[in-house]
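Here is the structure we will look at, set down as structure tokens.
A protein chain is absent from this complex, but the other protein chains hold their places.
Residue numbering begins at 1 within each chain, and the chains themselves are lettered A, B, C and D in the order written.
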Amino acid sequence: MNLGKVTGTLVASRKEPLLEGLPMLVVRQLDETGEPSGGYVVAVDSVGAGVGEVVLYASGSSARQTAVTRDKPCDAVIMAIVDQWDVDGETVFEK
Amino acid sequence: MNLGKVTGTLVASRKEPLLEGLPMLVVRQLDETGEPSGGYVVAVDSVGAGVGEVVLYASGSSARQTAVTRDKPCDAVIMAIVDQWDVDGETVFEK
Amino acid sequence: MNLGKVTGTLVASRKEPLLEGLPMLVVRQLDETGEPSGGYVVAVDSVGAGVGEVVLYASGSSARQTAVTRDKPCDAVIMAIVDQWDVDGETVFEK
Amino acid sequence: MNLGKVTGTLVASRKEPLLEGLPMLVVRQLDETGEPSGGYVVAVDSVGAGVGEVVLYASGSSARQTAVTRDKPCDAVIMAIVDQWDVDGETVFEK
Partner (left out) sequence: MNLGKVTGTLVASRKEPLLEGLPMLVVRQLDETGEPSGGYVVAVDSVGAGVGEVVLYASGSSARQTAVTRDKPCDAVIMAIVDQWDVDGETVFEK
């Protein structure tokens, strides 16, 4: 899994029927220290995350292992909202 | 999933029989701000996208989770045409 | 899927029995404009491609979705020989 | 699999129910010589690793092949604590 910050939303009216109703969010990838690492991903939200929140997302086939994404053409899913993370004994992020 | 712009088409008469009839498009990858990020992918189109359109594509095994790509040797599928996306409170793209 | 040019061959007499008889080719990865992008992959050939040909290959679990690669430890397969591809209204490659 | 050093912990109270109770650790990726390679991953711990330990982790669908991660939205798992590794005839790391 990787850490990211929800930075945006996306609207797509014409899409694969299996994606109907799935909330899709733009997630800016963060490095271990909480800084943007240069990439992003569009992920389905399975936990009710909002713009600005720090989240954990899973990629690949593992992204289909939630109730909302099972058997769907989804390769990234937000599966946790991060409360806190610590690295090298220091708190990098606290909600 | 990632964002891309359909930039081209591809013709391959000699191919795996399972790919027969699947439309394949060249997709230039876009970053979070809508700029080309340097990569591309050839994706099967499941939503009737055309050259010039901004799309969302899925990769890996998730690309096989649509009606047209199921059980086929396809690792990238266009599964939505993007109408709009916003990042950091600003509209990056509007169709 | 990605584009590549078959640049070489590989011989391996000691291998996983499931790979017996599968032709393996060295494929130089090409970018959207037809230039080498710096990487390569060794792929199983499912379409009778030869050295010098421009091909389309699939990666990951999707590489196992052909008659010759099913259930085999193969993570890249050539599944089409490219006749032509166009980008931004220009023909990048024509066989 | 890749080598990493456990550098931190992560707390997420709101998450996909399937992740309930799974310990998640921040793992700094190491290169072949034991130096940080610049990346990290958040992995589920299946072997009782602690902060500071050098571990081996698996990614992708293979991360779901342990007793604790089966069928869960987990794309990285720590599946071994490294005692020693040698490269080019020299011991790079010894616990």
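We take it that contacts are C-beta pairs under 8 Å (C-beta built on N, C-alpha and C of every residue); 3 or more make two chains touch, one makes a residue touch a chain.
Predicted model, so just to flag it, every value in this text is computed and none were measured.
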Which one touches the absent chain: B:2, B:37 or B:61?
B:61
Touching the absent chain: which residues on chain D qualify?
1-3, 31-32, 46-48, 56, 58-66, 69, 77, 79-88, 92
The missing chain sits against chain C at residues 7-16, 18-19, 24, 26, 28, 40-43, 60-61, 63-64, 71-76
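We adopt the following convention: only the chains that are shown with their structure count from here on.
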Distance from the CA centroid of chain B to that of chain C, rounded to the nearest Å?
20
Enumerate the residues of chain D that touch no fewer than two other chains.
61
Tell me the shape of the graph of touching chains, choosing from line, ring, star, complete and other.
line
